[in-house]
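Removed from the display is one protein chain of the complex; every other protein chain stays in position.
Moving on, here comes chain A:
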Amino acid sequence: MEKVKKKIGSFSFWNWVTASIIFRLILIYFPKNLNLSSRPEVSTPLTSFRRLAEGYWLKQSFMSPYAGSMYHGSPLLLSLLGPLTINRIEGQPNHLLYSLVSVIADVVSAMLIRATGQNLRLAYLRSLESLDLVKQIEVSEFLFSGDIAALIYLCNPFTIVACVGLSTSPIENMAVILCLYGACSRLIPLAAFGWVIATHLSLYPAILIIPVIFLLGCGPDSPPRKLFLQRHQQKEVLNQSKLPPRFSWGPVIHFAFWAFLWSVYVLVLCGISLKQFGGLWEMFKSTYGFILTVEDLSPNIGVLWYFFAEVFEFFRNFFLIVFHVNILFMILPLAIRLRHRPCYLAFVYVAICSMLKSYPSVGDSALYLGLLGWFVNELADMQFSLFLFCGYVGVSLLSPVMHNLWIWRGTGNANFYFATAMVYACLQIVLVVEGVSAMLNHDRKLRNLITGKPQDAKS
């Protein structure tokens, strides 16, 4: 975040990318000293590397990888990444190969973010052009949001920690970004593939199907359709070509077909790899079931573990439903309000998920902070930016200290650590609320520019 620059030439962009890769490689060579892979902030029961290695080992010895409630990830990850957990190169750090895969995943994600950001920026400029606002808003001042978003993603300490801490979140994030990239550049099979894999790996990205449908149906983010109509009413010429396209069902059906195809494919692969160990039902039970029933109450940066450690057993199911429905409740209103900005909608969904999911890690925050970079132009007048920044810095420093106080020194207790988790959740809420209101204000400002009102309503 701190390295965001106002004007980033492509030369310095590549400099920063290289620097961040080198920084990761340096950190990879000191895994013992940092001990990141055992931090609760980095490795949750779902993303932990040690659990992956355990699952692989169980599978190699002809037992179900889900035996003993150790591993809760996808069987595909076991087949793809499992061999990397035991392959070692002489004289190198133990998990070098796996770390390199994470670094590559991060870089690929950053590149996809960049490409998507450029797409979004072009779309934004095009829509401004068709609204004849190019002169009023100095387009030359526009930042290259793709570059900025990619750099935020790459240089964010959260991403670096998740990458060096050997968690699987870089790969999960890559799947999400792949899905959004595919939808933005209208590569429907790719989008479907990303969506299916992301859902398969961590379940929560399933709700991204709504922004993806909007993206495919009416194209990338643009000001509300109403504005275009108003503009053209003013001019009294209805130029259909300048209007954003109406919702078209073709690509959506196309997407549904591909998504179906990919999910059948993934399920068949999973079924094959789990044939001897209880089949698909076992997989559903110990991956999605594990996510939804919050079985593991070990502390993490979320708020659910504390709550479910306290709650009475016979209320447990009720509160499980309440917490998960919380996410679903927010889907519809947000989808209606932000339907003209599907990518922004995706950002909001990802942020909400990372706040309310059962086993959050810093990798999830890394993802939505990266996506936030796409909208630097629209969110230029976001409020509380310094406050949020300081809050994120403070919490991410305070949380390990509180954990240490509780677990190692014994002078604190669980409330100390949970307090930081609550502050973190509040910060995320403030970020989402302010972000959405800033985006709506931006739309309002555009409307005022068109209708020619002298003062803007709220900004």
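Here, a residue touches a chain if its C-beta (ideal position, glycine included) is under 8 Å from a C-beta of that chain, and two chains touch if they have at least 3 such contacts; residues count from 1.
Assume contacts and distances are computed from a predicted model.
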{"item": "Among \"Mother of FT and TFL1-like protein\", \"Glycosylphosphatidylinositol anchor attachment 1 protein\", \"Response regulatory domain-containing protein\" or \"Succinate dehydrogenase [ubiquinone] cytochrome b small subunit\", UniProt-listed name of the chain not shown", "value": "\"Glycosylphosphatidylinositol anchor attachment 1 protein\""}
{"item": "Of A:190, A:380, A:414 or A:440, the one touching the omitted chain in the full complex", "value": "A:380"}
{"item": "Which residue of A:93, A:289 or A:400 touches the chain not shown here", "value": "A:400"}
{"item": "Where the missing chain touches chain A, by residue", "value": "2-7, 33-35, 136-138, 141, 376, 380-387, 389-390, 393-394, 397-398, 400-402, 404-405, 408-411, 449, 454, 456, 459"}
